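The following block contains the structure, expressed as C-alpha cells.
Apart from one protein chain that is not included, each protein chain of the complex appears where it belongs.
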Amino acid sequence: MKKEILNFKVNGTPYEIEVEPQMTLNEVLREQLNLTGTKISCAEGECGACTVLVDGKPELSCSMLALAARDKDITTIEGLAKDGELHKIQKGFIEKGAIQCGFCSPGMMLMIKALLDENPNPTKEEITAYIAGNLCRCTGYVKIIDAAKAAAEA
Amino acid sequence: MNKEFTAVGKRITQKDVVLKATGEAIFVPDVKLQGQLWGKILHSKYAHAKFTIDKTRALALPGVVCVITYEDTPKIPYCRSFRDMPMTASGQLQHSDEFILADKARFVGDPIAAVAAVDEKTAEAAIELLEADVKYEVLPFVIDPRDALKPGAPVIHDYSPNNNPVNSTPPPWLAIGDLEKGFAESDLVVEDNFYCSRQIQSHLETQSCCATVDSNNKITVYSPNQLAHPFRRELGKMFNHPVGKINVVTPYVGGSFGCRLSCHTEPICVMLALKTRKPVKLVNSKEEDFTTIDARTPHYLHAKLGLKKDGTLHAMELNVTTWGGGYVSRAMLAGGIMLIWGLGHYRCPNMNGSCKLAYTNTPLGGAMRGFGNPEVMWGIDQLMDRACVELGLDPVEMTLKNTKHAGETCNTGLPIESTYIDDCINEGAKAIGWKEKRGKNKGGTKTLKRGVGMSTMTHCSGAWPLLLEHSGAIIKFNEDGSANLIINPGSPGTHIYGSLSQVAAEVLGISVDDIYVVAGETEKTLFDLGSHASRSMYVTGHAVRIAAEEARKELLAYAAKMLAETPDDLDIKDGQVFVKANPGKKISVAKVSATAIYGARGDGHTISGKGCFVPHHNSPPTAAYFAEVEVDTETGVTKVLNFVSAVDCGKAINPMTVEGQCEGGVQQGLGYGLTEDYVFNPATGATATGNFTTYKIPGAPDMPLETKIIIIDKPDPKGPFGAKGVGEPGLVGIAPAIMNAIHDAVGVRVTDLPIKPEAILKALKEKASK
Partner (left out) sequence: MFRTLKPFEYLEPKSLEEATGALSKCGTEAKVYAAGVDLVPRMRKRIIAPKCIVNLQRIDEMDDVIASNKDGARIGALASLRSIELSALIKERYFVLHEAIASIASIQVKTQGTAVGNLCVATPASDVAPALFVLDAKIKAVGPSGERLIPIDEFYLGVGKTVLGPNEIITEILLPKAPANTGGGFAKLVRTVSDIAKVNAAAELTMEKGVCKEVRIAVGSVAPTVLRMKKAEDVLRGNKIDQNLIEKAASAAADAVKPITDIRSTAEYRKDTTKVLVKRVLEKALERTKA
C-alpha cells in the first residue's frame, strides 16, 4: 500500500514522516519515532496504557490511525519533563509510591495532566472518576490518587 | 540490633521508579535489536485436535524467513513452570508434558506453528495464510475436570489414560488426629462445595520475548520471567544447550502476579532465533495472553468443619478437584499447596484431605498471587462465619480462639517463628468499627443494606521446606564510597531492589542513595531462585545481609589499617568509619574504598562481599481482612464501602512498599471476589472472556471508598532485620471477607466465585419465597 505523508508535532517537535495508512498512532510513536514510553496492552481502548494527549486532550493511541493525527500536537510521557526537570506530576508519582511495575504509569500520568489542566484542584472523587479508563493491577489506585492530589497541591 | 535504623523502616523510593516516570524504562516489548525479525504464533482453534500444516503458501509470502511446526523442534518435553523445583517434601517433580510446539492441540490457543518475518505485519499475514492451511482432525474434548475424571472421557495425554496425572494428600504434620471421631465429637458440622475460579493475572505488559543467537552459539533471551536462573536451566535442557552459553536478561517487567513464573512464548522465540540465526522479537496480543498463559488454577473444593459449642475448631476436611488444563505446569502443585494453606492456618486436632488433579482441554492452571491460599480461604472462612452465625458467636472472638501462636506447628511443618495475627484481628476490627456495625445495618436503608465481614490467613516467607530455596548476592564497593548491589531476585514491580538496598545500606552504614543495584542478567549475577512465594525480602534479604556483612568486615579491616586501630573498635555511620570510643577519629568510606582500590602501596583490593543463603526456617506472615459492604437488595449489586487489611509482615523494611503491595492486593482480591469471571464457551472450549472488555478487573471507581492498610510492624526473630514476606498476603482473604459482609448485610451467601449480583439476587428471591 502506498505510504502517506504525516505532518504532526510530538512533544513540541514538528515531524514530517512517511507512514503506512494502516499504522496506528501507537505504532508510529513506538516503532517509527522510538518513543516507547507510550505503552500498549489491550489494544481495544479498555486499559488506557496507550493514552497520549492529542491537542492537550487524552486519547487512545491504540485506536487511532496515525494519519488521523495529521496537524495535531501530540504529548507523550517523554514530553512531560522539561529541560531535565521532572514535571510535578512525575514527582508526585515518584514520591507517593504511585508507580510499581510502571506499565500503566505513562498513561496514568498523562491522564492526571489532562485532569489538572481542566480542573486544577480536583477532589478524590473527581480524580477517581477521571482515571476510570486506566487500569492498574499493582497499586489499587490508592497511591495514584494520593500522587495526583500531591501534584495538584505542588 | 538495638540501635536506631538509618535505612530500614524508611519510606524511600526505589531509584528506577524515576525511569518509569519518564518513559525511559525499557520493558521487553520496547527492546529493539539490530536486524531483528518479528515472530508470531499460530494457535489451535480447536480444543482437542490432530492436525497437519501446509507451510507452502506462508513460506512463499515475501518477507517470511521461516515457518516452524512440531517437526522442526527438538521434541524434548519440558515443563513451562520448571520441573526442577521439586516438592522437597515428596521429591515429586512436575511433569514434563509439553513440547515447544504442540504435537496435538490440547486446548484452544495451544501453539501449533510459528513464523519469523521481516516485520510484524508480514508475520501476521503469514499466520493468516497458515491458519487457512491447517487440516484439523477434531477430537472429542472435555472442559470441566469433574467430567475429565469420569470413565470414558477423551484422553488428553496417552501416558495418563484417566486424565489424572497426580493425586496429593496433606503432609504428615497436617494429616493428624481422627477425622471421623473429630466430626462425631463436634457440636456443629458445617460443609459446602465451593468453586474457586480461574483468575487471570491481568498484568498489563503482554507476554513478550526477544532472542538472539550469536556466532559463538550464545543465546541471549530478553524475557519478563521472574525465575530467571531456573528458566535458564530449563532452556538449556529444552534445546540441549550449555547453560553457560545462555544469558537470560530481565528488563523492566510490566506486572506479574504469578504469570511470569512460567515461560510462555520464550521457547518458540528462541527456536525461531536458532533457525534464522537472527534476533527475533515476539510480542503477544492481550487476547493471546488471556487464552494461552497459565492463570490462577481453578478448583472445586469440598470443605467440612467440625466445631465445639464455644467455637473451637475440632475437625477439618478438605477435598479438592484441581482443574489442570492441557498441560499440568504448576497446577500439579496447586491442590497440594491448597491443603497446606487450608489445614495449616487454624489450630485443629483432627484434619485430613485429598486432591485430585485432572487434565482438561483448557488453557493451563498456574500460579497467581497467593497460590492456593485465596482459593482455600474462600471456603474455610465462609464456613467459619457460618458456624459463628449458627452458634451465636462473634467471628472476631471465635477466630481469636482458633489462631495459632509462636512455637506451634506452622503450615510448612516448621515451628511458627512469630505471629501477630491476634494484633491483626484486634486492630482491624477496631478500624472497621466491628462492634458498632456487625449485624446492625448501620447507615443502611431498607433496600441498601450494610454489613461487615472478616477473614484471616497465614502464608509463607519463601517455600522452604516445600520447594528449593537459594539466593545469592554480591556487594562491590566503588572508589567513591558507593556500592553496587548485584542481585537477581526478579522485580516485576515489587520495589524489591529498593527494599534490598535498604538492607545493604543499613549493614554498611552508608546512604541508600549510594547503593546502585545491578540486576537482570543471569550471567552477571549469583544464583537466585527468583521472585515467588513471598520470598525475596526474606531469602534474598538474608543473602544481601550476609554479602553486606562480609563487605563491611573487609571495609573495617582496611579502615583499621589506615586508622591504626583494630576493626572491632570501629563502626560505620553516614558513610564515615569512626572509632567507637572516639567518634572524632574517622575516615570516610569513600576514602577507604578508593585507597583500597588504587592501592598505591601494592595492596590493591576491591572491597566486596558475597552472600548465599538457604533458609532452614520459614516465618509466616499473617493477616486479617475486614470489609464493610452495601448491598442493593433490588439488584443484588455489592459496593465495598470500606476495606481494612491488617498485616503482620514482621518489620516493614519499607512501609510505603508494604502499603503498596497490600493496596494492590485489595484490587486483585476485590476482582477475584466480585468481578473477574473467566468463562469458556461450552460448545467449543474457547475462552469467551479473552480481553479486558469481557474479563473485568476493577477500575479506580470500583474500589472501596476507603482502603486502610494497618502494618503491625513487629520484628520476626529469623527474618532479615525482622522482615517476613508480604507480596502475596495482600489479596488472600479479601473475597471471603466481602462474602461474609454480604451475609451480614442481607443474610444470603454464594459459594461460587465471583460473587455475582445475579447469584445474590437469586438467593434473595429464594430466601424471600421461603
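Order of writing sets the labels: A and B. Residues in every chain begin at 1.
Assume contacts are C-beta pairs under 8 Å (C-beta built on N, C-alpha and C of every residue); 3 or more make two chains touch, one makes a residue touch a chain.
Bear in mind that the values here come from a model prediction, so they are computed numbers and not experimental data.
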Selected residue (touches chain absent from view) among B:Val155, B:Val189, B:Val389 or B:Val637:
B:Val637
If I consider the whole complex, including the chain that's not displayed, which of B:Glu288, B:Glu506 or B:Asp648 touches that chain?
B:Glu288
Hey, which subunit B residues sit against the chain that's not shown?
43, 120-121, 124-125, 127-128, 283, 285, 287-288, 634-637, 675, 677, 679, 688-689, 693-694, 696-699, 701-702, 757-758, 761-762
Touching the absent chain: which residues on subunit A qualify?
1, 4, 20-24, 27, 43-46, 48, 51, 54, 57-60, 62-65, 67-68, 111, 114, 129-130, 132-133
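Quick note on the criterion: only the chains that are shown with their structure count from here on.
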CA centre of subunit A versus CA centre of subunit B: separation in Å?
29
Which of the residues in subunit A come into contact with subunit B in the complex?
22, 30, 34-44, 46-47, 49, 76-78, 80-81, 86, 90, 93-95, 97, 99-106, 109, 127-129, 131-145
Residues of subunit B touching subunit A in their complex?
11, 13, 17-18, 20-27, 29-30, 32, 121, 201-206, 252-257, 285-286, 492-495, 656-657, 659-660, 663-668, 691-693, 697, 699-701, 703, 707
